[in-house]
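With one protein chain withheld, the remaining protein chains of the complex are depicted in position.
Each chain carries a letter (A, B, C, D, E, F and G) given by its place in the written order, and its residues are counted from 1.
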Amino acid sequence: MTFRNGLDSLLRPEDSVLVLIDHQPYQLTNLNSHDPHMVVNNSTALAKAAKAFGVPTILTSVIAERGGLIFPQITDVFPGQEVIDRTFINTWEDKKVVDAVKATGRKQLIIAGLWTEVCVAMPVIQALGEGWDVTVVTDASGGTSVEAHEVAIQRMIGAGANMMTWLAVASEWQRDWARTEHAAELTQILIQHAAGSGVAYLWEQQLLNTPVPAKG
Amino acid sequence: MTFRNGLDSLLRPEDSVLVLIDHQPYQLTNLNSHDPHMVVNNSTALAKAAKAFGVPTILTSVIAERGGLIFPQITDVFPGQEVIDRTFINTWEDKKVVDAVKATGRKQLIIAGLWTEVCVAMPVIQALGEGWDVTVVTDASGGTSVEAHEVAIQRMIGAGANMMTWLAVASEWQRDWARTEHAAELTQILIQHAAGSGVAYLWEQQLLNTPVPAKG
Amino acid sequence: MTFRNGLDSLLRPEDSVLVLIDHQPYQLTNLNSHDPHMVVNNSTALAKAAKAFGVPTILTSVIAERGGLIFPQITDVFPGQEVIDRTFINTWEDKKVVDAVKATGRKQLIIAGLWTEVCVAMPVIQALGEGWDVTVVTDASGGTSVEAHEVAIQRMIGAGANMMTWLAVASEWQRDWARTEHAAELTQILIQHAAGSGVAYLWEQQLLNTPVPAKG
Amino acid sequence: MTFRNGLDSLLRPEDSVLVLIDHQPYQLTNLNSHDPHMVVNNSTALAKAAKAFGVPTILTSVIAERGGLIFPQITDVFPGQEVIDRTFINTWEDKKVVDAVKATGRKQLIIAGLWTEVCVAMPVIQALGEGWDVTVVTDASGGTSVEAHEVAIQRMIGAGANMMTWLAVASEWQRDWARTEHAAELTQILIQHAAGSGVAYLWEQQLLNTPVPAKG
Amino acid sequence: MTFRNGLDSLLRPEDSVLVLIDHQPYQLTNLNSHDPHMVVNNSTALAKAAKAFGVPTILTSVIAERGGLIFPQITDVFPGQEVIDRTFINTWEDKKVVDAVKATGRKQLIIAGLWTEVCVAMPVIQALGEGWDVTVVTDASGGTSVEAHEVAIQRMIGAGANMMTWLAVASEWQRDWARTEHAAELTQILIQHAAGSGVAYLWEQQLLNTPVPAKG
Amino acid sequence: MTFRNGLDSLLRPEDSVLVLIDHQPYQLTNLNSHDPHMVVNNSTALAKAAKAFGVPTILTSVIAERGGLIFPQITDVFPGQEVIDRTFINTWEDKKVVDAVKATGRKQLIIAGLWTEVCVAMPVIQALGEGWDVTVVTDASGGTSVEAHEVAIQRMIGAGANMMTWLAVASEWQRDWARTEHAAELTQILIQHAAGSGVAYLWEQQLLNTPVPAKG
Amino acid sequence: MTFRNGLDSLLRPEDSVLVLIDHQPYQLTNLNSHDPHMVVNNSTALAKAAKAFGVPTILTSVIAERGGLIFPQITDVFPGQEVIDRTFINTWEDKKVVDAVKATGRKQLIIAGLWTEVCVAMPVIQALGEGWDVTVVTDASGGTSVEAHEVAIQRMIGAGANMMTWLAVASEWQRDWARTEHAAELTQILIQHAAGSGVAYLWEQQLLNTPVPAKG
Partner (left out) sequence: MTFRNGLDSLLRPEDSVLVLIDHQPYQLTNLNSHDPHMVVNNSTALAKAAKAFGVPTILTSVIAERGGLIFPQITDVFPGQEVIDRTFINTWEDKKVVDAVKATGRKQLIIAGLWTEVCVAMPVIQALGEGWDVTVVTDASGGTSVEAHEVAIQRMIGAGANMMTWLAVASEWQRDWARTEHAAELTQILIQHAAGSGVAYLWEQQLLNTPVPAKG
């Protein structure tokens, strides 16, 4: 088990490809590791960040005609984009998805989905065995219980996966505030999806744009 | 301590008035009873529900020029509406706010704000002493610690306050799904702010509008 | 606020009537106060206990054709029994349900349902105002968050409701192990729905029916 | 410590063998890491899934005449099957059990039992040392405290074990919804033992089989 | 609901009578609100404190021949004392127990037992209705779930019961460290059953009996 | 049980008197309801706020020569002030303390101390019975377990006590930011003892005193 | 990082040596990861099990004349045995202790102590570097916070340590209930220190020694 470190191991937008798996109603009904609203919020924020940084994002669902369409909050980020619908519970055994990923030419495979222990664990573990560098975004995923979510994280670590959360991924893509191309978009994403920081940013701007109060 | 019960004790939009107190950046910085994103989400949802049901809503802040403006997520719901800015930490000692509440002619006073134990507790306890029927929306509020939030809830119960959460308030205003005037707006609020139910509703509609699959 | 105590305040099967409100899929999708499996388990156990002790049980749902039928685990306990379907979110404003309750002639009204803060709180609070003795079975209910569930419990206590959990209700109906009529049924319910005690009972019987081991 | 990944590392029914260790009353009395009802539920669901997918399952207990028979919920799944009763606390030092496992010719050894830190850890750690590919199903196991359960999981990870939960194991056996042989059985298991998803499935079917409502 | 306060409302050994209900193996098997070891520890400590302060203690069990004898840790505190065995789940409907309590002539009735929501709640609620001043020792009790234990506490508060924990009861009996009669016994109880304070006391004595170290 | 509400029920520095009970090493050794550092921090902050607002503060300990002196963090706030050392566990049975309180002529009695369930509960309950208006500052107190702390809070609510936390007490004394006499001292207390808000205040000042950045 | 597995990796009494480090009052005062009573209970139980199985046990303290003597509950298990008192915070840099361990000729080094992150982590990490096979007994240890305890466990896993809890160690020494030499002593330890299992054992014996009840 080699350590995964060094500058190269950090995520770069130009090398990243994001696969969002089975963010569907049927899975959300029995999500018990998180508040479902926060998982919808976090996965949507991740999708917006990927779009902002030009990270190709593949959307895939399993039998959507029955388990329901991908959350509109996510599909609205990629208007008109095809959702690859599968029968395979293990996304990585679905050639269409794997081909779509390979077609991007990207090396840093980033995966989030519902449930952590089923629809995320299997593709992550398989892809790692095929030499992919795989990152799992845990708070844009979720499981049928806290134990199922946490045990699956341990299992994927044991398979070699890199564990992150959505704001860490977005910050790693941004890497330097001197890079201004996506700073505004990232700030909007914070306001919409990480209000604790979004509100603080707005306060910062309000105060900075308040003339210095006269002394006394 | 008389029990607060009976049909009349349930909230009716026509008798409700909502006061949103100090949902400001300075307070959000030290909110440790909830995930700040959820408190911004819940207070915004409460604001949208009040607007949908025609419940007059008073926005008030304390020294906004320093502690920051009310969250835009809330003020955007009432474009152009004045925010009563106070120096009083106890909103109910600020005549402008009390007059604004009295001007609505409404009897069921509903309060949410930051922090539960300071800017919510004081006005709630004072207003109760003046004969108001007061409801506190706890998950659209928050405190500097879980203990501060929960102890303040106990204190306000001991003062006679009625404790609710935002989705319960909205449902009590709706009261009957046969009343269709606000059903669509309420459904949108669920999709935006209670994704666990919003996504389930969309799934319900998707499946209902799917032709019955042929047998075999 | 008078104390609710004395022998008469304990639940008696002959005076009890149980109303199970909105144990439906739509509500279960956004139940976040409990593990959904345990709420289905507990509400089914409560239903079985009511049937065992001859406690009339009224089943009611809200727009079942959209929000889904009552859990089969519950309806299977009362094969063929009508489920009163409502548009009213507040069950107690639905004359059919109230009439069905009054028709039983029973005084001790016991309510469980989904969500604690909406479909349980409203009927409980209204019925209390109309003089009913109301008990809420909290672990056969559940809310959209732990806070919503717990704050609703505080609200209903402030309205005068009596708070219990399903195994306490069943034990209070049983009251004395010398009463053997329902002991066997209650034991089966423990084995099926409270395995911690069911398994212990089976062990007790196994060991009691094991000949005393010869000394040495 | 080599990573455990790749398609081959995923569980296949045809290569799986399940050993259920000491799901007995004596152990359940001091299970404090989970709700005992959920551990009985989860271990029964795992047993049913193994049977549905044709995964040979070995049942073993320790001094059952004193510590009690295996939970009937489990033995009822394998009517008439012998339970290998041991004096060894470490199952893997009991030749009868090891021979029974080897006799199946299966390579993917899956273990669940009570207590995680005693009757699961020892056989898992020993078998790993003998080259077995070992998966532990943590939520069909349990320990005398949350710390004992979680520390034992860390210990077994350090020994090379693969950690999963019961619904992940069943889903991995199913692998693809296009495989219909066991889909119906798996769905029944969800309804009986994962009501959060079982109820959602029944809702899905109800709505899909509801004629599309006329417009307006 | 009158407030319970004033010097007289504090517990005095000379007015106290303790009833320990159903501290038996069958109940302990499904105790899930506490670590079972701590409930056995706390109820034993309470028993020892009662004995030290001359507080008459009534031990009662339900069908002990099947559910098991009272924990030896407790009965050893009262060697040879009769345990009143009942069939009644509600202790207060068992004349033998009530007569035993009345025979002590004590007014401050203190109750602890397993389960909080069944074998403690019923007698407490009934006795309160008959004018008894009733204190419940919650950490020498326990329920089948955290919710069952906490909801039962709320129910008994609503019935007028006074809620305490075992070290608070013992300290209230001691009331003043100038009263030395029982100080030594209480200190031993701390060493055996509240090691956090027992060890601190021993340290205090060790340091106080260490000659003042020479300066420099 | 009358509700405690109305403007008069809010704490005013001119009517307040603070009693800090047994903040001593022996008690801190077995404090398990909070992080001990936070209880020392909170009780010190409360002491500083009382001093800032001119609220007479009585310090009392129990057998300090053995249980240790009051935390220096507290006594340093009142250099040279006498600590009333008692043998009474129940402070309110110690005439010296009661006389000291009465001597202040203040009506709003505020109490914090270690342990919540022993050295706070007894004096609070007794004083309430003697007509005092009593407020307990829960996060400047603490108990031997989370249950002991929370059950004691419920007991004192049942006795008529008003429950608050230290920052709520300080804010209620401040009441209006237009009152500038103590604002600076209160701000320092926030910086030293509520860093979440102290740091936010310093940021606010930094940004306000930053010239408005030129556009572009 | 090689996996630690195989039969040989399981603990055997004949190869085990136990070092109990700094179970002293000063450390217990700021133990916040566990209930201090349970850590004293667990470390005492571990000591008794070591004695029962003939596992040489080395007791060591740091500046006991100031930080206090080792808990009497532990030293009473080894009457008259020397406690090696150190100035070194890192026990493994104290020659006397290391020599005492080496003198036992045992290979499986087992360590427990206060605090996990200081007095346990340093000797464990150093000894691992010197080729020792080291097991840490986490629930007979404890830290100044839950995070400090858990992070130290992760650190020691990263150093190659084997993590266990006290009942798992005792069970692994026992290994087979057919080995009766120490079974009685181990059962007594369960009754005294794992009451959840001790009480169940006594129940088992009671029922087994109850003549089979006549039918009907």
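Everything that follows uses one rule, which is that a contact is a pair of C-beta atoms (placed from the backbone, for glycine too) under 8 Å apart; a residue touches a chain by one contact, two chains touch by 3 or more.
Remember, it's a predicted structure, so these values are computed and weren't measured experimentally.
Partner chains of the missing chain, restricted to those shown and counted over the full complex, are A, B, E, F, G. Among A:D15, A:E93, A:E172 or A:E185, the one in contact with the hidden chain is A:E172. Only one of the listed residues, A:A52, A:L69 or A:A200, touches the absent chain: A:A200. Mapped onto subunit B, contacts with the missing chain fall at residues 25, 28-30, 32, 35-36, 145. Touching residues on subunit E toward the chain that is not drawn are 203-204, 207-213.
For subunit G, the residues touching the chain absent from view are 1, 25-26, 29-30, 32, 62-63, 66-67, 87-90, 92-93, 115, 117-118, 121-122, 125-126, 128-130, 143-145, 147-148, 151-152, 154-155, 158-160.
In the analysis below, only the chains that are shown with their structure count from here on.
In this assembly, the chain whose C-alpha centre lies farthest from subunit E is A. Of the two chain pairs examined here, F-G and C-D, it is C-D that is joined by more C-beta pairs in contact.
As a whole-number value, the distance joining the C-alpha centres of subunit C and subunit F reads 43 Å.
Per-chain CA centroids place subunit E at a distance of 30 Å from subunit F. In subunit F, the positions touching at least two other chains are 1, 29-30, 32, 145, 204, 208.
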